[in-house]
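This part shows chain A:
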Amino acid sequence: MTRLYKAGAFVADTWVSLDDRTTLPIDGRAIVPLARWRAELAELISAGLPIGVAVGPGEAVDPRTDNIDRLGVIAIAFAKFTDGRGYSQARMLREQAGYKGELRATGEILLDQVPLLERCGFDALAVSHAPTIAALERGHLPAIAQVYQPTGARPTAAAWLSRRSTTLVTERT
Partner candidate 1 sequence: MYRYDEFDHAFVKARVAQFSDQVARRLSGELTEDQFKPLRLQNGLYLQLHAYMLRVAIPYGVLSARQLRRLAHIARTWDRGFGHFTTRQNIQFNWTRLVDAPAILAALAEVEMHAIQTSGNCIRNVTTDPFAGVAADEIEDPRVWAEVLRQWSTIHPEFSFLPRKFKVALTGAAEDRAAILFHDIGIRLVKGRGADAGTTGFAIYVGGGQGRTPYVAQEIKAFLPKARLLSYLEAIMRVYNLHGRRDNLYKARIKILVNALGIEEFRRQVEDEWARIDAPSIDLPGAEHDRIARYFAPLPLKPRSAASTAVSARRRSDAAFDGWVRNNVTGHRVPGYAVVTISLKAPGMIPGDATDAQMDAVAGLAERYGHDEIRVTYTQNLVLANVARDDLPAVYDGLTAAGLATGNAELITDIIACPGLDYCNLANARSIPIAQDISRRFADPARAEAIGPLRLNISGCINACGHHHAGNIGILGVDKKGTEHYQITLGGSPRDDAEVGAILGPSFPAEAVADAIEKIVDVYLAARRDKTETFLAAYRRIGADPFKAALYGNDASHRRAARELAEAGA
Partner candidate 2 sequence: MPSIVTANTLASGEVVYLASDGRWVRAITDAAIAATKADAAMLDAVAARAVDAREVTAVYAMDVTVVDGRPAPISVREKIRAALGPTV
């Protein structure tokens, strides 16, 4: 069973994941595979419904051509928690492309990756691992409050001062 973790709590997922063919719901809020978004770009944009994309392992959103400002959700899949590509993709989307929608991590997410995912810009985590869900429900986050590296979308020298701060900073614009 998969629960959606946002801003420190489990919330209802108001989005639905679709495959290549299923018709979008009337109110949209569908997450479609990246290939489908690209193939049906014009129609999906003109439909004007809230839409998101699911990015598989080995795939990558291209901010220059994928119209990411139209996307309410970008869901990046971690097939194995040891596959670290999603962390780079997240930082690039937040810090370079200025993506402001929901950035969701899916797939194999374990408790110890949660702080790292959040520091890279993920603001929603679709968690399936039962012990991880239980720990998050308890508020048991194994984060280290001190961070040595500036990450996040605020491109100013102030990020370096926060490097020495004792609070975890997830900076999003």
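Quick note on the criterion: a residue touches a chain if its C-beta (ideal position, glycine included) is under 8 Å from a C-beta of that chain, and two chains touch if they have at least 3 such contacts; residues count from 1.
For anyone wondering why these and not others, all candidates are chains of the complex that A comes from, given by their letters.
Small disclaimer: the values here were computed from a predicted structure and weren't measured.
Here chain A appears alone, and the candidate among 1 or 2 that touches it in the complex is 1.
Chain contact summary for the complex, chain A toward candidate 1: residues 60, 81-85, 87-89, 91-92, 95-96, 110, 112, 115-117, 119-120, 131, 135, 142-151, 154-157, 159-160, 164, 166.
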